[in-house]
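The next block holds one structure in the form of C-alpha cells; read it before the comments.
In this view, the complex is presented without one of its protein chains, the others remaining in place.
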Amino acid sequence: MRFGVVRFPGSCDDIDALQAAARVGDAVELWHADRDLREADAVIIPGGFSYGDYLRAGAIARFAPVMEEVAEFAREGGLVLGICNGFQVLCEAHLLPGALLPNTSLRFVFRQVELEVVDSATPFTRACAPGERLSIPVKHTTGRFYSPEPVHVVLRYAPNQNPNGSQADIAGICNDAGNVFGLMPHPEHAVDALTGSIDGLKIFESIRAHVSDRVAV
Amino acid sequence: MRARVLIRPKQGILDPQGQAVERALPALGFDGISHVHVGRLVELDVDDPTQLPDICERLLSNPLIEDYEIVEEVPSHSAAEAS
Amino acid sequence: MRARVLIRPKQGILDPQGQAVERALPALGFDGISHVHVGRLVELDVDDPTQLPDICERLLSNPLIEDYEIVEEVPSHSAAEAS
Partner (left out) sequence: MSQTASPSNRHRQLGLTDHEYELIVDRLEREPGDVELAMLSLMWSEHCAYKHSRKLLRRLPTEGPHLLMGPGENAGAVDVGQGMAVAFKVESHNHPSAVEPFQGAATGVGGILRDVFAVGARPIAVLDSLRFGEPAESGRSRYLLEQAVAGIGHYGNSIGVPTVGGEIYFESSYEQNCLINAMCLGLAPVERLIRSAATGPGNVVMLLGALTGRDGIGGASVLASAELGEGDEAKRPSVQIGDPFTEKKVLECCLELLDRGLLAALQDLGAAGLTSSVSEMASKGGVGIDIDVSRVPLREPGMVPFEIMVSESQERMLCVVAPERVGAVIDVCQRWEVAATPIGAVTDEVRVRVLDAGVLVGDLPVHVLVDDCPLYDLEPIQPAVDLYPAPAAILTGTESPAESLLALLGSANLASRRPVFEQYDPVVQSRTARRPEQADAAVLMLADGVSIAVSIDGNGRRTACDPRRGAAEAVYECAANLACVGAEPLGLTNCLNFGNPEKPHVAWQLTEAVDGLAEACRALNIPVVSGNVSLYNEAPSGPIFPTPVVGIVGQLPDPGRAAGLAFRRDEDAIALVGAFEPSSAGSELAKLRGVSPRGPLPELDQAAAAAAHELLRSAVRDGRLTSAHDIAEGGIAVALAECAIAGGLGATVELPDGLEPFAEAPGRAFVVSGSRDAIERLVQTPVPVQVLGTVGGDGLQINGALSVSLGALLDAWSGGLT
C-alpha cells in the first residue's frame, strides 16, 4: 500500500511520518501546492508548524491546493490521518469536528504520555486491543480539544496524564464515517525502541491492514 | 479602507490567557480587575470592505470557538501613517 | 468599567503573523488586501481606569515591541453581557 504524506511550508514531522509509514508500506511526499495525491491509499497530514502556526494553528494550511484533494479523498471514504498540526488542520478544514485550543498551561509541552484505546474498531486502531495502553509522546502548544457536540473518541489520555486540558481527556477522534482520524500525540515518534517506544507502529499497521482488506474485497 | 477586526474567545470557553493575566495583576499591585479575556486584533487595508465578513469567517476567526467584530473603519494605512 | 485594550506590533517591527495572513488571502480569492497586522485584544473589567496605562505597560504589552491603545470604555461586563 502507499501512504501519502503532505508537506506544507513549515511542516516539521513530515520526514518522520514518511519514515514511520515506510516501515509498513510505501510512502511518498505530497506537495502542498500540487493538486495530486499521487495515488496514495491513505493520506497523512503530519505535525509541525504549517505556515508558522501564525494566526491559528492549521488555519492557513487548510486552504492549500492539496487540501482540496484531501477533502475529496475523504468524502470518498479514503483514510486520512492527521497528527498534531495535521489534526488542527483537519479540524480547521471541517473534516473533523471540534477545535484545538491553547494548552491550559499556555506552554509548549513535550511528554511521553500513556493513551487508552477507546475504540479499537476503527481503521486506525484495529491492531490495538480494546482498552490497550499506548506510550506515545505529545509535543504541542495548542492541543486542548474542544467540541460543543459529542464526538467519536478513539484515544484518551490515561488518567492524570492529560497534558493540555483537553475536554474529557480526548487525545484522538474520528469523523462519523470513521475514515478521518486526528490525534495530538505523535505515533510516528513511537516506532523504534531506540527512540522510546514502538506503540505508535500500531496506528500505521492498522491502516495497512484496513487498506489491504479493502483491496482484497 | 483600513479595517480593524476584533476576535475574542466565545463565551463559556475556557480562556487560560485571560486567567493568567487576571492572576498576575494582584502581584503587580493592581486590584479590582476581573473578567479578563484575551483575543486577537487584526488590522488591514481592504479595497472592498464587503469582503470582510467572509474573510473573518473563513480565515481570521474560527466561528466554533471565537466571535469576531469589525469595529471600525478608519482611513487607509498610508493616510494613517502620514498623520 | 469594561475596557478594551488593543496591542499591536510597533511600527517597523517585523510582524510575521501579519505577513503570513497577507500572503494567504489571495489564495482564498480575496484580493486588494494589504498592510495586515496581527496583534492582541484584551478586554477587562476595571474598577479604577486610571490604572490602565500602567497595566498595559507592565503586563499586557511589551513596550519594546508593541504599542497599545485603550480604545473604548464600555459598560461593565455583566451589563454588556445582558445587552
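Lettered A, B and C in written order, each chain numbered from 1.
In this section, a contact is a pair of C-beta atoms (placed from the backbone, for glycine too) under 8 Å apart; a residue touches a chain by one contact, two chains touch by 3 or more.
Fair warning: this is a prediction, and the values are worked out from it, not measured in the lab.
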| Considering the full assembly, with which of the depicted chains is the omitted chain in contact? | A, C
| In subunit C, positions touching the absent partner | 9, 12-16, 20, 23, 62, 64-65
| task | State which residues belonging to subunit A touch the missing partner chain. | result | 9-13, 15-16, 19-20, 48-49, 51-54, 107-111, 137, 139, 186, 188-189, 192, 194-196
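Quick note on the criterion: only the chains that are shown with their structure count from here on.
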| task | Consider the two chain pairs A-C and A-B; indicate the one with the greater count of contacting C-beta pairs. | result | A-B
| said: Touching at least two other chains at once: which residues of subunit C meet that condition? | reply: 21, 24, 28, 38
| field | Set of subunit A residues in contact with two or more other chains | value | 55, 60, 63
| query | Which positions of subunit C touch subunit B when the two form their complex? | reply | 2, 4, 6-8, 11, 21-22, 24-25, 28, 30-48, 51, 54-55, 58-60, 77, 81
| request: Spell out the residues on subunit C that touch subunit A in their complex, using ranges where they run on. | output: 16-17, 20-21, 24, 27-28, 38
| message | Considering only the defined contacts, which subunit A positions touch subunit B in the complex? | response | 55-56, 59-60, 63, 92, 98-99, 101-106, 144, 146-148, 165
